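Note that this complex is displayed minus one protein chain, with the remaining chains in position.
== chain A ==
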Amino acid sequence: MVIYGVYIVSKSGGLIFNHDHNIPKVENEKTFNYPLDIKLNYENKKVVVSFGQKDGINVGHMLTAVNGSPVIGNELEDGRDVLEILNQQENFPITLKFSRAKMTTNEKIFLASMFYPLFAIASQLSPEPRCSGIEILEADTFRLYCYQTLTGIKFMIVAEPSQLGMEILTKKVYELYADYALKNPFYSLEMPIRCELFETNLQSLLETIEKCGISSI
């Protein structure tokens, strides 16, 4: 039973809140000999595994450290190009650390604004009049639940497909939003929510649900 994250999108489509709840951290460190038996590529400012997966290092994972020193973009701290280092035999054996790429805040904002037209299209495509937009989006590893309020704010929850009762949770989050974000006199509408009380209450709500199930709230 896992809830991966909570997102709130404002009426105009901007991401005003996101909370990563329980994303399992995948990290693998391994020593390699020359020649390297996995293919690495530089894309989107990250060095990622493009082919060849083994020992928990999967395609799509990004390179985070070489011999213990962190990788920034495609360079080490001292400015040497990572891919070049990996091409030179004298640098081997070498220890590489891989982990799953984390979404940056910018990417989240980007994805949230992408969901917005998708939601609108869904409501237009409907064969029946008066269709809500997307309420559940299902994939093999997660389900995204979306609840749009009458005022146009969207509350989204990403959870494991087996997690039940997430529709109720979206409404609970709405209540928390009404209480702890909107009743905070220093919060202005449509702006990103930076309210600690909101965050802590949300956190404890999610934990209760994961521990005791949705019926406990």
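Observations
One rule holds in what follows: contacts are C-beta pairs under 8 Å (C-beta built on N, C-alpha and C of every residue); 3 or more make two chains touch, one makes a residue touch a chain; residues count from 1.
Here is the rule we go by: contacts and distances are computed from a predicted model.
For the chain that is left out, the UniProt protein name among "Trafficking protein particle complex subunit", "Erythrocruorin", "L antigen family member 3" or "Light-independent protochlorophyllide reductase subunit B" is "Trafficking protein particle complex subunit". The hidden chain makes contact, of the residues A:Lys39, A:Lys54 or A:Lys171, with A:Lys171. When the full complex is taken into account, the listed residue touching the unshown chain is A:Phe119, out of A:Phe98, A:Phe119 or A:Tyr145.
Check A:Lys11, A:Lys30 or A:Arg100 against the missing chain and you find that the one touching it is A:Lys11. Counting the whole complex, the residues of chain A in touch with the unshown chain are 11, 119-120, 122-124, 130-133, 148-153, 171-172, 174-175, 177-179, 182-183, 189, 205, 208, 217.
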